[in-house]
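What follows is one structure encoded as structure tokens, with my remarks underneath.
The complex is shown incomplete by one protein chain, all other protein chains being positioned as in the whole.
Letters are used for the chains, namely A and B, taken in the order the chains are written, and counting of residues starts over at 1 for each.
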Amino acid sequence: MVGDELSQVESATTGSNPGEAWSRKGVGLELKGLERSFGATRALDGLTLSVKAGELVVFLGPSGCGKTTALRAIAGLEPLDGGRIEIEGQDISGTPTSKREMGMVFQAYSLFPNMTVAQNIAYGLKLRKFDKSKIDGRVAEMLKLVRLGEQADRYPKQLSGGQQQRVALARALAISPKVLLLDEPLSALDAKVRVQLREEIRRIQLEFGITTIFVTHDQDEALAIADRIAVLNQGNIEQFGTPDEVYLHPASPFVASFVGHVNHLRGRVISQGRASVFGVEVSSDRFDRYSVGEELEVLVRPESISISRSENSNATVSAVGFMGSTLNVMAATDDGTLVRAAITFREGEMIRGGDRVRLNIEGGVLFATVAKG
Amino acid sequence: MAIKVLRRRKPILGAVPFVAYVGIFLGIPAGSVVLNAFRSQSGSFTLSNIHSALSGGYRQSFIQSLKLSVIATVIAAIAGLLVAVAVVGMKDGALKRAIMAASGVFANTGGVPLAFSFVATLGNFGLITKILLSGGVNIYSGGFTLYSVTGLVIVYQYFMIPLMVLVMIPPLEGLNSQWFEAAQTLGASWPTMWRSIVAPVIMPPFIAASLLLFTDAFAAYATAAALTSGTIPLVPIQIGSLIQGNVVANQGNLGAALGLGMIVIVGVVAIAYVFVSRRSNRWLR
Partner (left out) sequence: MATITTSLQGSLQGSSEKSVKAVHGRVLGVGRRYRTVVLVLTALFFLVPVVASLRYSVVGNNNSISFSSYGAIFSDPQFFSSLFTSFKIAIGTVAITVFLVTPTVVWARLRRPDLMSALESVALLPLIVPSVVVTLGILSAFASLPNIIMGSPVILALEYVVLALPYTFRSIDAGAGAIDIRTLVEASRSLGGGWIATLMRVIIPNLKSGILSAVFLSTAFVFGEFAVASLMSFSTFPVWLVQVGQDRASESVALSVVALLLTWGGLVAVSIAGLRSTRRRSAVIEDELFAFGEQL
């Protein structure tokens, strides 16, 4: 193992692109029927997933859905009650954390406070007993990779949150891990830094071609960074697909609500495949299996709502958020439903609070279920 | 003109009464001790006070005081750390809060009442002495006496251990589980983590706390005076005897020289403390 590492380091010192030179070939990761309970709560309920080599998979879900438990189980930090974890076809479920060769980045404050930035990055390399010169070379490359060369001799306390997380990333990658595990690495950061750093993480991940699991509860983050998203709910996967699949074709109302915004509207079936929603007639195959007169809950994306200024208006605009190219409009329909719409903004067509408008549903219906209560 | 207004002096008037008060009631007495240490009976400069303070019985009393403080500190530091580790491992709850509150209370127990309660425990007729005696063990014939350095070391534990517990709990609770998880993923074994992370992080506060305990023990007078009636020649006791004139006269400023010695020792420890705590400040949030 060590010899393998050494040869990689050697080639790294000659290669110009650190990612190319150091990356192991991305390896596949298989999770098979993972189970874990905390008392009566099932944190993982037979979770099964196959991650391709070099792929960035995001575990997305609300808190308590099991995403962090799953990630920690892959790292060996969380015991499993059942199931197997396989890397390159090898079962690693029994391997202790320290032998798993996983690079992990935590939410925050995981840097060793008594070590400088450079010492933090060198930690894993020293444990592998590399030569000092090789460690130094590697640390320098890593610092360059995360653009922190200037801060090499600072202590973690002296760095900003974003810088700390970049050091944590460099530290995790320095040991050229088989898989990179990121546990909500951006959740403690400011919005702006968060966006910057997630782009940086993606850049580095692609450069290294490293198989990566990224845990988050932030759907924007997930959509922006992922090759594929696994939406988790109650210890299992609701949907596993590319960002566009998950967004455009959510597998369940849960996924629809969790990924992107969605309007929960009341509707009533008026004929086969047609329903009336806040007085507007909508046709969709989603209504097919309901009989006439049934009350439904209808899920519609804000961008599926159109707004026009016509004579037969049916809603009053209550608030408008100007987002540059789009407008987020909140409007109250005449029957009292609050509807959220996202429309493309064209100059001269500004909509303002108090305007009377006509709302239509044009982009289709995601789901229709029997209304509760 | 406008610039002058902007560069108006910063106000200091509000701090004057406080600083002046400390200056008068601490600075002047301390300064006079320092000066007197170098002054002969007639008022001229001399080093003979310092010389006598560092020789013979007085030299012995410095050694005794240092011995007492060092032994008491080492025991209290280790015992306090063991207790702090036990407390930190507990779930938050009534028991933990009770222990914390009790530590605060006991850390402030000292002086005369403490001395007497140990007389009732380990004195000639103390509870433990009697219990042991009825079990056939006579600790006093075994060479032990409460009214000795050993006795004082035991009695001092009563406020030193809780002080150590209170001081060590925050840094122990500051040990972040993510450091250990990160170290594990990087390939560290348990002993490695202990050596490379736990020890370096815990050491500075541990040493700083020990220095604090040391000064506490070194300067303590009341407990020793009440317990031993001045029979053990500790430096504070010696100074006390000189003040009360229990000693041959004509040694006027010898007490001042002893006092200067105490100030120097405590001062050195305080500087060491500053140095150590600065080091851990560099790391800890």
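Convention: a contact is a pair of C-beta atoms (placed from the backbone, for glycine too) under 8 Å apart; a residue touches a chain by one contact, two chains touch by 3 or more.
Note that the structure is a prediction, hence the values are computed from the model and not measured.
**Q** Specify the residue from the set A:E78, A:D227, A:E245 or A:E303 that touches the hidden chain.
**A** Checking the options A:E78, A:D227, A:E245 or A:E303, the one contacting the hidden chain is A:E78.
**Q** From the list B:N138, B:S177 or B:T231, pick the residue that touches the absent chain.
**A** Missing-chain contact among the listed residues: B:S177.
**Q** Given the full complex, what residues of chain B touch the hidden partner chain?
**A** Listed in rising order, the touching residues are 10-12, 14-15, 17-19, 21-22, 25-26, 28-33, 36, 78-79, 82-83, 85-90, 99, 101-114, 116-121, 125-128, 157-158, 161-163, 166-167, 170, 172, 175-177, 179-181, 184, 189-191, 194, 208-209, 212, 215, 218-219, 221-222, 225-226, 229, 236, 239-240, 242-244, 255-256, 259, 262-263, 266-267, 270, 273-275, 277-278, 281.
Operating definition for what follows: only the chains that are shown with their structure count from here on.
**Q** Counting in whole Å, what is the centre-to-centre distance of chain A and chain B, each centre being its mean C-alpha position?
**A** Roughly 54 Å, centre to centre.
**Q** Where on chain B is chain A touching in the complex?
**A** Answer in residue numbers: 176, 178-179, 181-189, 192, 196-197, 200-201, 282-285.
**Q** Can you name the residues of chain A that touch chain B in the complex?
**A** Spelled out, the residues of chain A in touch with chain B are 75-77, 96-104, 106-114, 123-124, 127-128, 155-157, 168, 171-172, 175, 177, 181.
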